[in-house]
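Note that one protein chain of the assembly has been removed; the remaining protein chains are unaltered in position.
Right, subunit A next:
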Amino acid sequence: MTTPVLEIRNLHARIDEREILKGVNLIIPPGEVHAIMGRNGSGKSTLSYVLAGKEDYEVTEGEILLNGANILEMEPDERAVAGLFLAFQYPIEIPGVATMTFLKAALNAQRKARGEEELKTPDFMRLVKEAGSQLNIDNDMLKRPLNVGFSGGEKKRAEIMQMALLKPSLAVLDETDSGLDIDALQVVSKGVNALRDGQRSMLVITHYQRLLNHIVPDVVHVFSDGKIVESGDKELALKLEAKGYASYGGEAA
């Protein structure tokens, strides 16, 4: 059997004294796109932060294996080098750091960590131009400070462009549809779908079924009260949309 890109075993995590993840189990084989749906406050975003290694959360039990390697002891940058990418629900605005400078630093840091040669400026510029053009990102936007003054749609498109440049083996998309109008949603989805290549896996976290019309998942999981309570095919998302999350218990958010 091929090694799954992501394997989560009985993951428990808390912030301060509050337990948020209460035994998550999940396996994503290479090339598959899995969706996690759940109501607000069910712990979906926490799962994405714990995967990426945000310090605020403490993992109390369980394992996360990325391509067979345990990443729990890794720093966020090491996880990125190992092939993880998190598209943020709210990308952070960083004044004073030009988008282009940041992209080059990120790309070269990952190449360096993998023992590859750093990219020369002309090659880097060509890569960025290619990735940007597919997502309607022009030079003007790249010259601006990272995410500063970007509209909601621009921020999400910039996230997907970073993903296209960094070529992760696992992309976690945290509520990528939030704050997007229909047109922006189509551009972003097209960008994501272009990165589905039969090898790269994705974990799409969303509140609404809408996104899954554009990024069609192989498997849908329902998340409730800190764990996965039901899994099925894409029809499950439609069922959820019709019936809501009420049948899974827990308090409404």
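Heads up, the rule we're going with is that a contact is a pair of C-beta atoms (placed from the backbone, for glycine too) under 8 Å apart; a residue touches a chain by one contact, two chains touch by 3 or more; residues count from 1.
One rule holds for everything that comes next: contacts and distances are computed from a predicted model.
According to UniProt, the chain absent from the figure is "Fe-S cluster assembly protein SufD", selected among "Fe-S cluster assembly protein SufD", "Minimal PKS chain-length factor (CLF/KS beta)", "Cytochrome c-type biogenesis protein" or "Peptide/nickel transport system ATP-binding protein". Note that of A:I27, A:V59, A:L72 or A:A106, the residue touching the chain absent from this view is A:A106. Mapped onto subunit A, the footprint of the missing chain covers residues 52-55, 75-77, 79-81, 85-86, 88, 91-92, 94-97, 101-102, 105-107, 109-110, 113, 145, 162, 166.
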